[in-house]
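Left out: one protein chain. Kept in place: all the others.
Letters A and B mark the chains as written, and numbering starts fresh at 1 in each.
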Amino acid sequence: MIELTEKKQIEESQNIDHKSFVLEIEDLEVYFELKKFGFQHAGFVRAVDGVDLKLKRGETIAIVGESGCGKTSLMRTILRLNKPTGGTVRFDGDVINSMNSRELKEIRRKIGYVQQDPYGAMAPFMDVQTILEEPLKINGIKDKNERLSRIKKVMEEVKMTPVEDFLNKFPHQLSGGQQQRIVIARAMILNPNLLVADEPVSMLDASVRVEILKLLRALQEEHNLAVIYITHDLATVRYFSEYIYVMYAGQIIEKAGEHDLINDTAHPYTHALLAATSDPDPKNVDEFQDVPPGEPPSLVNPPAGCRFHPRCEQMISGKCDVYRPFEFDLGDQHLVSCWLFEGNPVADDHGVVLDGEIAENKL
Amino acid sequence: MKALKNSLREIFRYPSAIFGAILILLLIALAIFAVIKIPYEEAVKHWRGSEEYVYKNPKNVPPEWYNLFSKKNLPVSFAVVAGEDKEFTKVVTVGETTSTIDYEYSFDFQYDDYPQELFLYIQSNHQTKNPFLSVVLETPTGEEIKISDFGTLNNQTYRFSQDQKLSTRLRRLYGCEVPTIKGLFSIPKSDPLEINRGKYTLRIMVTTFEENNDVRIEFVNHGLVYGLFGTDHMRRDLTIAILWGAPIALVFGLVAAAGTSILSMLIAAVGAWFGGWLDELIQRITEINLVLPFLSILIMIGTFYSRSIWIILGATIVLSIFTGAIKTDRAIFLQVKESTYIEAAKAYGASNGRIIVRYMVPRIIPLLIPGLVSAIPSYVFLEASLALLGLGDPTIPTWGKVINDARENGALYVGQFYWILEPAALLMITGLGFALFGFALDRIFNPRLRGM
Partner (left out) sequence: MTEEKVLRIQDLKLHFITTRGNVQAVDGVNFDLEANKAVVVVGESGCGKTSLAKAVLRLLPKNAGEYSGKVYLKDIETMALLDEEYRKQIRWVRMSMVPQAAMNSLNPVLRVGDQVAEPVIEHFNANKEEAFHQAAKMFQNVGVPVDFLSRYPFELSGGMRQRVAIAMALITKPDLIILDEPTSALDVLTQANIFNLLKRTKNDHETSFILITHDISTSSELADMVAVMYAGQIVEVSNSKQFFSNPYHPYSKKLMTSVPRLRIKTEPDFIIGKPPSLLNPPTGCRFRDRCPNAFSKCEEEPPKIDFSGDWVKCWLYEGKGDIR
């Protein structure tokens, strides 16, 4: 028997206080319109298709997925660089979906953004001091001395000392690690509540990655930041986050605490990701890795039902290819969207109705 | 800014750049010199060609240094004022009722051809009684030719070849009809006429009948060469046009080039950043403007509306903004727009205006500069072309105007090559200087930006 739970009933009974969450995303949809000849409608790219996410102050979560899974669009929507097409995004309790630029400015000073490409993230014609001053100037810190003292403080925090040595340098004169430190400094300079880090170390050398991740962790602990760490590298996720969201083709297919995800993996896709992530082990040479065939699906015409079903060895015919899987609760905050776990309590039915009939499935 | 210094150092590794830079600096020096030496109002007045400014100049003569190239040594024009120029002596002898002033001027005539004309400009400050002049010319061979005796008014001009009595005297001296100036400067009764070379002395004895009656005499010789750059059909000293052409060309070229580049860039940036209907509108306007015939429109404006150089400059800029530059700049901006650091700027709250001006425009400035420098000569030539077509501003001395005057007066048919070659040479130097420098700039700035 499937126990259907009314999400709304539960919410009301728990009196969810939206303000206790730094970030709260409900049923987010981000669709991009495709146009033929510049004006003819030719379908939607469903970059984010029904995502829920909650984040409290001081929590670190990771969003893991391959390129094309929608994590970049999700992140850009959190930063309101994109407008959501459906669902709600709440920041500190306020819905940001349709805020105008003035209101957004208030929100943006509370979110720090660290990008993947440290060199590209800085204007090549600005020196370090100018780069760090820009967010301050834009957000109304008029006093030059105050700006300078804040810059010095944040540079000390990211261990770019002696500060004077670096203030007049240009991005191309810094190493990759140093560049990323400046980018982090810039993200921290407005004292944000939330830090969004998009693959912050994947373009850095392996030996520098750990340095930067440690720095991020130190900053997180020091300032009690909420951090969203987006990556495709599962090995670093273990080190840096408490709770992990696995994303595939625009949807979250598994969420779990770091320990459960790695030791008690549920979804077949997560299994595949873990299997494909190598640890330095000399035995690897003799073993072939098990990789699911095919490629991630197009987001314009995703497969019916479970989006992973064409590549899944354990696909249940008639179920997985027709109905979108419910989200099942495996206990201990471990949730998975996969029909293999039918029988567990249902956390979310995504509006899918079964009953022997072809369901109203949200495609 | 340090990048700029490095770039400059790189530029001077190219000999062509150094050469171009030198030419440009020379032009700028010329322009500054022109503006200081002959202030604008002065220049315009000189260029209007009224008698008071041009009386010393002969008509249509080449510059003095022409003598270095010609087989004949042509007589140089000069003008001397008694008492002011030391060779033209003035001795006053005061008497009881009358006073005499003796003027004497000696000059050496060693040329192979005759001057065009000789003048005496006389100014006397007498009230009622006209002073009386007696003018004599002593030739190298010892003859004293009586030039004229006459009473003078307050302002009088005596033109040697218009004096009938003097022609008659010369006819008697030569035994046949002889043009006045030739008669004065030839050996008498020589056949064919041979030039009498040597020292000539002009003596003028003035008798004044009033107290403190001062007479100022200026002796003007219209030779066959004049000054640094020669003269034109209106006897205007071409030095004015040649000198003043420089600042006008440079200002016109620079303002047009800079104005067009900057405005094009800003419009492209705004269009690229905002996209949507604004971008489409700008593109369509550009496309329509590209099809319109640029020169024809300028000609129409010049013919029907105004030939003022500022109006033409304004029209040039307006018509040149919406051109190909907008399309290429926009293409670059569309790329730059996707840069990671611009996304970051949006994330920390930068406004659209700030992003366009502080984050996008600096990326394109290095590209803009070589284009700007290389475009300056095209605008200079544009102005010259318009002048050549008769649409130049008639009140302002420009190089194009000089060429136009020369063409209208058939300069090339009568061998007055200097008239065309001088402004043409300067136009070429301008073009060459900026082109060389611009190419070198291009080589420096562009390869670096290909990694965009």
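Heads up, the rule we're going with is that contacts are C-beta pairs under 8 Å (C-beta built on N, C-alpha and C of every residue); 3 or more make two chains touch, one makes a residue touch a chain.
Note that the structure is a prediction, hence the values are computed from the model and not measured.
Within the full complex, the chain left out of the display is in contact with A. From the options A:Lys54, A:His232 or A:Lys319, the residue with contact to the unseen chain in the full assembly is A:His232. Although one chain is not drawn, the whole complex shows that of A:Glu66, A:Asp94 or A:Glu242 it is A:Glu66 that touches it. The hidden chain makes contact, of the residues A:Ala42, A:Val210 or A:Val300, with A:Val210. For chain A, the residues touching the absent chain in the complete assembly are 66-67, 175-176, 205-211, 213-214, 232-236, 238-239, 262, 272-282, 284-285, 288-289, 291-292, 295.
Here is the rule we go by: only the chains that are shown with their structure count from here on.
Mean C-alpha positions place chain A and chain B at a centre distance of 70 Å. Put simply, chain B touches chain A in their complex at residues 3, 339-341, 343-351, 354, 358-359, 362-363.
Interface residues of chain A, counted against chain B in their complex, comprise 79, 81, 101, 104-105, 108-109, 111, 113, 115-117, 120-123, 125, 134-135, 138-139, 183, 186, 190.
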